[in-house]
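Could you have a look at this structure, given as structure tokens, before my questions?
A single protein chain has been omitted from the complex, and every remaining protein chain is retained in its original position.
The block that comes next holds subunit A.
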Amino acid sequence: MPPLTGLQREVLSLYRRCLRACRLKPPTTRPNFESFTRREFARNLKAVDKKDFGTIEFMLRKGNRQLGVYEQRGVRDIAGGGGRAIPDDKHGSRRLSPR
């Protein structure tokens, strides 16, 4: 396998950080977060051209922001199908809808 480029390493690092964040979620909803993570990465892997660096950088920033929101403790579950996070009632009714 050829050595990874900096951008590829950044994507893998984000993927790793997302999966690590999943571990901190409640055991019952953790699989939902993991399948959400896998689905999002798999989806963008198909949707974005490998050489479209501008878009990839944009997606990286978007992913980082999304991770920042979803790793908050108030976010306890995430929808398996549509991908909308379900806010925890105790922490107010924050609405989180990824675009």
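As a convention for this text, a residue touches a chain if its C-beta (ideal position, glycine included) is under 8 Å from a C-beta of that chain, and two chains touch if they have at least 3 such contacts; residues count from 1.
Basically, contacts and distances are computed from a predicted model.
UniProt lists the omitted chain of the complex under the protein name "Acyl carrier protein" (options: "Cofilin", "Probable cytosolic iron-sulfur protein assembly protein 1", "Acyl carrier protein" or "Cyclin-like protein"). Of the listed positions A:L7, A:L24 or A:L45, the one in contact with the omitted chain in the full complex is A:L45. Across the interface with the omitted chain, subunit A contributes residues 1, 4, 8-9, 12-13, 15-16, 19-20, 23, 38, 41-42, 45.
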